[in-house]
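What follows is a short report on a single structure.
All protein chains but one are shown in place.
Chain IDs A and B follow the sequence of writing; residue 1 opens each chain.
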Amino acid sequence: MTLELSIQYLMAGITYGSIYAIVAIGFNIIYNTTGIINFAQGEFVMFGGMIAITLLNFMPLPLAIFLAVVITMFIGALIEICFIRWLKSPSVLRMIIITIGISILSREVAVHIWGESIRSLPYFVGNEITSIPILGARISPQVMWVVLVSALMVVCLGLFFKTTSVGREMRACASNRKAATLCGINTRNMVTLSFVLSAGIGALAGCIMSPITYSQYDMGTGLAIKGFTVAILGGLGSSGGAVVAGLLLGVIEAFSVSVVPLAFQDAISIAILLGILFIRPQGLFGSKEAAGLKEY
Amino acid sequence: MALLELKQLHKRFGGLHAVNDVSFQVEPGQIKAVIGPNGAGKTTLFNMISGTFPATSGNVLFQGRELQGKKPFQVASLGMARTYQNIKMFSGMTALENVMVGRHVQSQAGFLASMFRMPWTWKEERDIRDKSMELLTLLEIEEHAHTDAASLAFGQQRAVELARALALEPSLLLLDEPAAGLNIYETAEVGRLITKIRDLGITVLLVEHDMSLVMDISDEIVVLCFGEKIAEDVPTAIQQDPEVIKIYLGEE
Partner (left out) sequence: MKKLLSILPLLVVVIGVHLLTSATDTMYYLTQMTMSAYYSLLIIGLCVLMGYAGQISLGHAGFFAIGGYLSAALTTRSLIPYQDTLPVKLLDSAGFLLAGQDLYGDSLLVVTPWAACILAVVTAALIAVAIGIPVLKLKGHYLAMATLGFGIIIYRVVLASEYFGEADGISEVPAFVLLPGLSVSGNFGDRVQNYYIAWGLLLIGMVLLLNLMDSRVGRALRGIHGSEEAADAMGVNTARFKLQTFVLSAVFAAIAGVFLTHYNGGIGPSEAGVMKSVRYVAIVAVGGMANLWGALLMGIVLNFLSLRGSFGSYDDAVFGLILILIMLFAPNGILSINVRYRLGQLLGRNKQDREGEM
């Protein structure tokens, strides 16, 4: 494999990896406050992209993306308020089935609004053939957008959780819900907020990836599986782990193209998921001691 | 030979020594009690004996056989049954069905035989039902046989749980705080049932908080404190042991 080709693969891997990491962080945010894995996480990404594409007919790109993110956050809040908020200590099985139902419903709503056609946002800068040469490989500027915006999201989220009082309240809620309630934190609102946040970052990811990977009504399930793989790989609940694992999975997937037929590419990440679940459910970086306390 | 023998049993959770170097024996036919204040390591000890989790080091010998490394279902099939401090009923099943699950190791029918109702399973099924009913009668709750077990009163659930454990035909019965959550009357009742069980020739090892029950029914008592064995003797001697009194009544 030539150096240029390797760099090409590497950059493709990093691009996809950044998206997977963002989806995984979306899983983590909701998991941390509620203990729920939101199977509809991939649909937030789909909504973000699709809504932005529609809005683009009426307004400039930055505004369309901004509004798409806001609308998706609103959808996230709505979902939580309608389907999750008023359940009293539901069983895990029940929550799994409900979020799967939400995922299907979202997808069906999307197919009835937008149809089955594949769409995409235009490139933020230039077009498909604009490229920046890096070490002989030609890299699209959109890749830079994906990587930079993702990195920015991770940093901003980190700052949000560390420095703002709302962020700290959410973390308190994550580490001990009962204690947080006793301290006067409205844990229910924190749960809604976690849905809003993870819908928001999902939607933004959906917008920045759309020019490269396109948007379609049924893209959610595949993304959810990969995002979940990354979340597990990085240790469920850990954002840093999600970033590393996301990039790792993206790069592995990209390089596997040269070995495995494209049609089986999804199977690779799923095989990794199954492998990691069987061998090390606490993730690559999680500790075995702490994992012993959790139920897998 | 002792029925059950613990040899220098040791359990560490991280830096905490939950059970530290505990050894004792249970002779066939006796009721032996393990007592100690909260956090003394009683339930941990039980969980190691019944195979719920392995010991950090040490041995558990049951009828001369090593139990370390065996899973709970394997330990059960060797003839050791147990109950739980917070009763674990099979919800959605009647009291009788709960006890019938206890006959599991005494019967054979597998998936195919059960699906096709092989003739030889008919007799087995009848035996399971009859034996289970007998046990409910022995424990004096036969009138609730067809009631959903989870909806029974707490004391009655205790009795069903005892019947379920007895259905295994165990040679050793482990009881984890059988009087927990019961009132004085019910506690006395459970005590009476336990002696009744011992009189059937079943050895009983129990962990208990309630001193009156333990002093009444046990033949021998082991006292644990912070994971260590500090005394082992007959009840009358334990009552006078200054070390034990210090733990239970505090210093000074």
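As a working rule, a contact is a pair of C-beta atoms (placed from the backbone, for glycine too) under 8 Å apart; a residue touches a chain by one contact, two chains touch by 3 or more.
As the structure is a computational prediction, the values presented were derived from the model and not from experiment.
Screening B:23, B:52 or B:147 for touch with the missing chain picks out B:52.
Screening B:41, B:102, B:178 or B:227 for touch with the missing chain picks out B:102.
Residues 50, 52, 71-73, 76-77, 81-82, 84, 88-93, 97-98, 100-105, 107-111, 114-117, 121, 124-125, 128, 164, 168 are the ones on chain B that touch the missing chain. Residues of chain A that touch the chain left out of the display are 37, 39, 83, 86-87, 90-94, 96-98, 100-105, 107-109, 112, 221-222, 225, 228, 232, 261, 263-264, 266-267, 270-271, 273-274, 277-278, 281, 295-296.
Heads up, the rule we're going with is that only the chains that are shown with their structure count from here on.
Separating the centre of chain A from that of chain B, both taken as means of CA atoms, is a distance of 49 Å.
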